[in-house]
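Data block below; observations after.
With one protein chain removed, the remaining protein chains of the complex are shown where they sit.
As written, the chains take the letters A, B, C, D and E, and residue 1 is the first residue of each chain.
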């Protein structure tokens, strides 16, 4: 019987010029949908888990189409709510080599940003769930989103459901009047698993100093929030937009572990690789006895996502296991 | 020496599923730009006039790309201003036969809607211009847009520049606190040429009754606003989404004239046909001695736009003249 | 609370050259999925009903992708089973005017054709269902498929679920050793609603003669199979591949009713229009008090399908109701 | 044993904006190849005859690709010669309804236009051939092309091979110093079958007057050139670019015959329909006992070509026969 | 006078999602055709040889389109036969970096698999040929295919035509009741040139042991089958799906030779690279005096194929010679 995960957050329409075209060259946009938390849910669904994503879309043909995207990628859509007038959007221009990808967000006033605490019945949503996952993007969007997220986390705690948070967000996202320093501790204190970085820990919780090592920061974080069982990070070396290196790392309260570095030499789509990592971690922790295995699984999932178009990691379990076991050859399967 | 026209209004990004796909089938959107007033300017530029459009875009790569679209289609971009965060958008699903096209707007909070009166120096913009054109969409967007439009019209009056207004807008567009009955008279009283419908005249100025004939309504409108020299309308018969019939009509203060009906049997893109009509009218009035010729030119331009993809009528002068003279054969030109 | 329908039958991969290209011109194929019964289920899901389709796909990435197509179009995929090696296929070359569309089937040996009676637990599948629908294609595919279909129908009878059958199939489909005259009566005798034609009734049940009127044949059919409450047909006049006329007709045991003829002047995709008709009929009978309304609804749904790419009728309830009420204008909705 | 036809003439690269886009909207061109005589050869190959086309291409990758296009469409490429630097081209913008298609030629200095009399060994080429076909385009291109064409015609006469000429060309094509009045009689006098129009006969041979009936002109033409056995024409009524009507006509020395009018209500591609007619005529004369049948076949082939993208008529023999027999329904073939 | 090669084997329709899309993302498939032996023939045709491929297709529009693909790529289609109902197919999802390409075959029951010994008149087919090439795929497909292949090989022997076999096939392909150990020796004993691997030699002929060196195995193979003059192999190092390294190797009865390793750093399409190698070898042996040159030519051809979309190596002779001579720069040619 597969385990079930619930995720919560905004899903945006992603519009990107085809291939390596720049915005000024586009006469069409490729259309997919994505959002940190839904990306995690879809990854897990492809790996064989049951997954439902909770979000809010406008009650029009665009909100329906976004829902259909989630359904197609194996999510349950039964807890999606509808209202407001605009679906959040981001425009992505894909970079190459020394040329950066450019992202333009349009999520202000979106249906999701106008969500309010009472709108989701979390007890119903979380029934039968084994895991709840959120990210630091959600509380940055609006007070309503932050409050909803807190409701969900607390309900999960109450129902004995594991909670993971991929807690980083960009400082310049926080525009609704509250700061991340104010909001994040209230959410993080109820988490079991946290994904973050040294810089994130420092910025959000005023722990340590810029430049401190991850191992040290993670330990401090766990002391501050004793519910946390594992603090997980990732070292990304960006040789260029087309060549990335990935290494997983974790402090589990007892030991500090790191994976081998995976060398992604021909990036197809860099977006959503962090979410693939989070999903890999959740899957790994649920299905492998050892943290090292879970971390290897997460790193392999993350590396594979770099070869998939769109935000969501739709590789199969086989692919991840094979890479996790060290087969980097990419040999044809017939 | 070609005549010069200035237009003012929002330009939206238009996103549409390819061909006859519905929103739920789209994996890409075709991308063009359009807006009633810019559509008029571009039509006139293709007919050989000089044309500049005034609008406001976000100061990012999307605002630049929109500007580049206008430049490509022969407009001067020198009076465009930049600011705000979002380009207005509309999503268009093309219908066929009995299936309606569907349009979803997302223009709330757009860069243009946040325009304010002081932002454009109309004396500079209108220098050397022969004509200023606006539409009833602009005052419906925001108070700032309405005020800007009024500034432009009054400046044009002062500088002796002809002003035309295609004054209808949808009632449900007026969301910012003022009504069309309140705002429109102040704009229309300074116009020389007005394009509208019986229903529009009744709704905006409380003239006549539902069902009254255009000829009667137009006469009343000219009595109410004595600056107006011609009131122009159009009868559209929608046999189906794929088959439209168009007839031009005008009350010029002396006589009521009507064109032959043009029969557009295979519609390619219905959007922007009203703007093509307005542009045809402006071109016709500036280049032909007789109102009947101007009206024939406008009707031919309108009919031809139904065969062009996108919002803007990019047919050449030859095409319009040939149809205006009665050649409906569409025979190949080599 | 929406009603729930269950459908059963093969879903094929449909491969077609883009636009009006012929097979010899194709360098790519557009890919959708379709099958008479799934088409009905999807239509009903878009109209607001709950719908699940039962079928069998190969247990590989192609079978999964087909499942994802059904999920995207709002079907429940929970009762789909997997096995065998090949998904059924058809290749469609779209015709125009006097040029016929060409269809090439490749369904011999497909996963569905190898289905066997014991494979589906119909009591589970039909739980909470209000309606079961099958077509004459299914019993023509293989003995296993016919047996499964019979199981389903009988279970539905037992559970008090209405059964409808769109019973025609092409004679040359029956290749597995049994004839339609042998098999069909056993299935039809358990049906409540039958969709067929004069020719179908004559060929399958040896009733009447070639050329007999539908009204007469339908009456005889109901006398032969007393469970049947309504016999429904459709007159299609094919002016050309691009222009079709549709009229619904029904014998309901008491009166013979016919709709107005709808005139589809610019066909986008003719495939699946019969399934849209069947779906419209089911929806109409469940939601309208009068047979005439149900038949009008069905005919409107059928006409609208001609404007939709792909096998499945994804128009909204609004569209159908509007056309059913006589609005043939296809005017833009904003 | 299928009959064999040889054709001779320029094959151009055809570049057209996709769908109904105008030149100013194109960011890509669809690429096919075409030329009046090769179009005839390909039509005949699809109808089951053996066919080889003789032409000259540049000896580079573009000339090879053009050759490959002919090979793909069943022609023998063994008699194609290579030299010069440029493949002839035409740019086609497809019109709709009242908007004309626009064609821009770039064939000056093409490899074919530089062909010279000695370059083709016609005895080798025409070995085993049953028919030789040329058009009035070829002698208009250059003196060399005209001379080569004359060589071919005379060789065919000598070898007892039937010669047909579709002799019209546009007056403004003749730029190399000779006039059509000078050149055409020398070619036409050796022809067995001539396709032309009243206007063509008048312009080229100074027979009759503008406005004279085809029947009368044809008779005169046969008196002037006694080798001619049949003079064939076609009445095209261009309702619009999207709607054409076609009727075949022939004077065979004894009687004047005309076909029914075929009504092509949804044109897909109008180019090459005259060549489809010529091919249909050749096929018809070779395979049917009666001129009326041949003419019906030709008219059906012509009508069907209007539904095919590209210059060449790739419909099958079945399609043509079915329409020739009066089935205009375009019903799906499975 | 170019040499002539005959090849024999199945040609499949290849359907692949565009670019790096996975099956679950595809809304269209790119369409080409391929098969090991036809790939060799086409390579050789592009290099300047005469080439004909012998295969069997269904007698429908799909079989014709496949034939047209071969014709376009310069093959003679005169020996293709038609019958059966299905063209063999494979679905290809292209991998990248650590993500494997996935191939799904659907060739069971294909027209080719139902071929029978008497169907091809090999004496006619092989007339004037200089070389016959087959692969180990063909005898794995069906008994009929194996028998046909044996007929061809023996006829070639009788007619003094060189026979090469690229003899490996996947063990799991052999499903029709015979094993490769049973069938392959009968075919290989009549071959002059064999392409294989250590593993292949071990599996098929029970020579040596797993892990034995190629040089040793090749020598043994030649002792077992004394007709064989050269045994050729290839070392492929798969750094990742996007990065491959290739080295040619040969035992020619006297010496063991190896080429430099070519480093393909940006793979475009990996499929068919082995066939490109085989074709390069055939060309090399026919046109160069020394085995080392032939092997260098083969390795260069193989490396270049990795940069070509589709199964077939359509590079020109220039390209191969230039790389064979050591120019790896890929500098632009103008």
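The rule is short, and it goes like this: contacts are C-beta pairs under 8 Å (C-beta built on N, C-alpha and C of every residue); 3 or more make two chains touch, one makes a residue touch a chain.
On a predicted model such as this, the values are computed, not experimentally measured, just so you know.
Peer 1: Looking beyond the chains shown, say which of B:73, B:230 or B:270 touches the absent one.
Peer 2: The single option touching the absent chain is B:73.
Peer 1: In the whole complex, what residues of chain A lie against the chain that is missing from view?
Peer 2: Listed in rising order, the touching residues are 19-22, 24-25, 95-103, 105, 170, 238-243, 266, 270-271.
Peer 1: Considering the whole complex rather than only what is displayed, give the residues of chain B touching the chain that is not shown.
Peer 2: Within chain B, the residues touching the omitted chain are 68-69, 71-74.
Peer 1: Using the document's contact rule, name the residues of chain D that touch the chain not shown here.
Peer 2: Its contact residues with the unshown chain are 15, 18, 22-24, 26-32, 60-62, 64-65, 68, 85-86, 91, 93, 102, 104, 106, 108-109.
Heads up, the rule we're going with is that only the chains that are shown with their structure count from here on.
Peer 1: Determine which of the two chain pairs, D-E or C-E, is joined by the larger number of C-beta pairs in contact.
Peer 2: By the number of C-beta pairs in contact, the winner is C-E.
Peer 1: Considering chain E alone, which of its residues make contact with at least two other chains?
Peer 2: Counting only residues that touch two or more other chains, chain E contributes 22, 24, 27, 68, 102.
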